[in-house]
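The complex appears here without one of its protein chains, the remainder shown in place.
The block that comes next holds chain A.
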């Protein structure tokens, strides 16, 4: 959509305010960002996140970083299969 073809509404104008380069409550924001990524955020935290996420550069970058680390832990780290010898020992011991 080409924004220049439409007359921006007041709301759109408000949203065009310059993005924040510094977050004055970043520690609190970090807690919310982690709760969001862990799927543990409250409804109020989710609302706050949705309304403010695209307005603050440090928070956007933190979200990207936290998500990237979480995904790396989840998908990149090798998961080893349990050695067969352990299974065999457990089964033989509980059957004896």
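As a convention for this text, a residue touches a chain if its C-beta (ideal position, glycine included) is under 8 Å from a C-beta of that chain, and two chains touch if they have at least 3 such contacts; residues count from 1.
Rule of thumb we're sticking to: contacts and distances are computed from a predicted model.
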Choices "Sigma-70 family RNA polymerase sigma factor", "Multicomponent Na+:H+ antiporter subunit D", "ABC transporter ATP-binding protein" or "Yip1 domain-containing protein" - which one is the UniProt name of the chain not shown: "Sigma-70 family RNA polymerase sigma factor"
Chain not shown, touching residues in chain A: 26-27, 30-31, 34-35, 38-40, 61, 64-70, 72-74, 76-83, 85-87, 89-90, 93-94
